[in-house]
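Mind looking over this structure? Questions follow.
Not every chain of the complex is shown here; the ones you see sit where they belong.
Read from first to last, the chains carry the letters A and B; within each, the first residue is number 1.
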Amino acid sequence: MTGVTWPKEGNSRVPYRMFTDPEIYKGELDRVFLGPTWQFLCLEDELPNAGDYKTTFLGETPVIVTRGQDGQIHAMVNRCAHRGNLVCLKRQGNTDLLTCVYHSWAYDLDGNLKSVAFRRGIGGKGGMPDTFKIEEHGLRKLRVDHFAGLVFGTLSDDVPPFAEYIGNQIGERIGRVMHGKPTVLGTTSQILHNNWKLYLENVKDTYHASLLHTFFATFRISRLSIGGGVLIGENSGNHASYTRGGRKRADRADSDKLYADIQSNRDGLSLADPRLLASKEEFGDDITVQILSVFPNFVLQQINNSIALRLVLPKGRNETELQWIYLGFEDDDAEMTELRLLQSNLVGPAGYVSMEDGAVGGFVQRAIAGSEDDLSVLEMGGHDHVSDDTRTTEASIRGFWQAYRPLMGL
Amino acid sequence: MTPDEVVRRLELEALYADYAFCLDNDRLEDWPGFFTEDCTYRVTSAENFEAGMRLGIIYATSRNMLVDRVMALRKANIYEPQRYRHLVANLRIEKTQAAPTGAIAVTANFLVVRTMQDGAMTLFAAGRYVDRVVRGGDSWKFARKDAVLDSRQIDTLLAIPI
């Protein structure tokens, strides 16, 4: 689409231009975010009652999600069919009718135009011409699909249903975490000074975790030397990585040896208040960390008992909003809730094992200025993008590009 | 305003000045000392706070957790050199509160400007402290401190406490 020709090495090389070029970015908004992809809209439980609504985005396009009178969830572009005003101004609320403040055109919760103020004019003067058909002027509707209490939307008619889009393996991995009726413990958001794809690469990057996040290695929460692996979906843009058996501190010596030369290792550190790292077996499979992504911009995280959804919203070619929704489950007892709240110190903008991810993308963005024609190197674990029972690999990042390139014609 | 109230107000203003000085001048090791041993410290957003959601961006339920936070910032976490400048003002002592010896509910407004090593300054945080202070020996300590940020968004990351 844009003068760029992809390097012959395929997915193990990425031109830095992909993170800086305004044309690429404009193309993505259209071809990826308004294209054949599923994007997270909300939790079913965020809209319990008819008339509940919240607003979000497909890329930079504002979207309304509602719970209709029919009890179903609907989604539409948040742009009035008259002169383009935002129909919903609040981030969330409850209403019978979606009424645009500009000229009071009113839509039902499915986005159908119901009334046009002064449509017939006043005293026989003014008003809309007879040729105006109210049914031709609804809000633009999204396709909506559900999975494990999560709601996704798309503007594409061609993309397969969500379950098919993610495939069985990834589906099971989502189900594993969403094992109950979710309750929102809180939300937060970060502004990242980098292209959205640099954050996605970071999420899929099983290689960096124990190296960049020295807290991980230092307290032996997760190390590459601990068992684990990465699953890559049939649609290679979807992935799930996992760490196993973190809690049994097997052959510490060995693993320390492996990390000995690596700066990310610090010795002799221990917590004055260890409650932070106390965790409870919740999933019955001894998987202590699972990071999962659905192409293009949704992340589901489980770190011990800390569970969070992350939505990655592009805000320009070198700015990104990272939204966090922290979850518990309805049947959590007080102790479990407290555990989740304490473990939330591990993640988010101030997270012991995530704060670096808020900055590293911006470092890359700054470093590649003036090097748009250079290439990043993605050869860890080879050149392909298949599941593997190691995390010492960049396979799932290559999988991301494998899914991304055809959409962009690259 | 009684002479005692005068002194108390000025002592509390001094407390917030000392607290800000500690964070703004890289004296992080002194920071836990402003809290009681069984304190609760939380950085949260007005959105979460007003929705009664307990989650914090930082959430600590003991002074030792603050000690651990400082240790991690010094030894484990990686972030660019940066400094804060706190402006704390509009101190309010809830009238309904007991004698200076008892616990006092205090609120104050703050701005935090963050400056990076290259000189880039940003208005990093605005919000209010919703605190409970107690008399600890000859000084005041925070039994509870909620730094409630007006914004739900954090620029890049939050390393140094608020």
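Simple rule for what comes next: a residue touches a chain if its C-beta (ideal position, glycine included) is under 8 Å from a C-beta of that chain, and two chains touch if they have at least 3 such contacts.
The structure displayed is predicted, hence computed values, not measured ones.
By label, the number of copies of each protein chain in the whole complex stored in this file is given as A x3, B x3.
Operating definition for what follows: only the chains that are shown with their structure count from here on.
Note: centroid distance chain A to chain B, computed from Cα atoms, is 31 Å. For chain A in complex with chain B, the residues that touch the partner chain are 184-193, 212, 214-215, 218, 266, 269, 271-273, 275-276, 321, 326, 337, 341-342, 344-345, 348-350, 352, 355-356, 358-359, 362. The touching residues of chain B, when paired with chain A in their complex, are 43-45, 47-48, 53-62, 64-65, 67-68, 71-72, 75-80, 152-159.
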